[in-house]
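Notes for the one structure printed next.
With one protein chain removed, the remaining protein chains of the complex are shown where they sit.
Moving on to chain A:
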Amino acid sequence: MHTWAFDAIGTRWRVDAAADIDRAAVSALVDDFDRTWSRFREDSQAARLRSDGRADLGEHAPAILDLYDRLYALTEGAVSPAVGASLERLGYDADYTLTASGEAIPAFRWPEASRDGSTVETGQPVVLDIGAVGKGYLADLVADLIGAPVTVDASGDIVHRGPGPLRVAMEHPADPSRAVGIIELPPGHGVAASATNRRAWGEDLHHVLDARTGRPESGIVATWAVAPSAALADGLATALFFAAPERVVEEFPGVGCAVIDRSQRIRAAGLPGEIFR
């Protein structure tokens, strides 16, 4: 068993694989992804959408933006890759100023963007942020590159391609020493989670914004999703702040999910594993 832990795109990664891990290749993959998509880099391709209203987002753009289209439809516009300016306005910017610089602003209406292959045109400055999907998508890419059997753990967004299920504790949103359930992650699946408590920086300010208003408005405080890819799991973990678990499972057959709302009720649909009762 070979293991490698590293930091990338602002989080800790850990890879366990049966075969040797080509670290240089993984690093190149991650760097390339970051250089294309990072909201925090002025030299990224995504930054061109801000400066030019037009950008070529590379080979993964169709898959990532197609997924965003489905999430946008599922949440009636709450989940959008154009939410970057709203995040910056509330202080979640490259410098982590964490100070709201004015009233919340709704995101650019993403359906108005035109796409041609990997090129996106908005006709006006748009701050792209693929935070709802990017980490999971990159975890899938890393797992693809290394080859099965492999487990890629991007700090809780996990791709598992091993011989048997991986038991994953569902962290209690208020107490990291406790779990509210256990996910039995099937081989060939990914799990992702999102919670508003830690990436929060002020009264009711956190990183999950409703693109329609630019405000962190949701009655949900923590989510989990299991799906055949970590990209989908990651995206659904965000969508679950705006769409009920039953609706998500109906729209995406074969996925599982759970949410905890502000009143501390936990609800699950199709989740492999156990919710403690």
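Details
The rule we apply is simple: a contact is a pair of C-beta atoms (placed from the backbone, for glycine too) under 8 Å apart; a residue touches a chain by one contact, two chains touch by 3 or more; residues count from 1.
As a convention for this text, contacts and distances are computed from a predicted model.
Missing chain, UniProt protein name: "FMN-binding protein", from among "tRNA modification GTPase MnmE", "FMN-binding protein", "Dynamin family protein" or "Sugar ABC transporter permease".
When you scan A:Gln45, A:Thr122 or A:Ser194 for touch with the missing chain, the hit is A:Ser194.
Those residues of chain A that touch the chain absent from the view are 1-5, 10-12, 14, 16, 91-92, 96, 98, 135, 149, 151, 153-158, 162, 166-180, 182-183, 191-195, 197-202, 207, 221-222, 224, 260, 263-266, 276-277.
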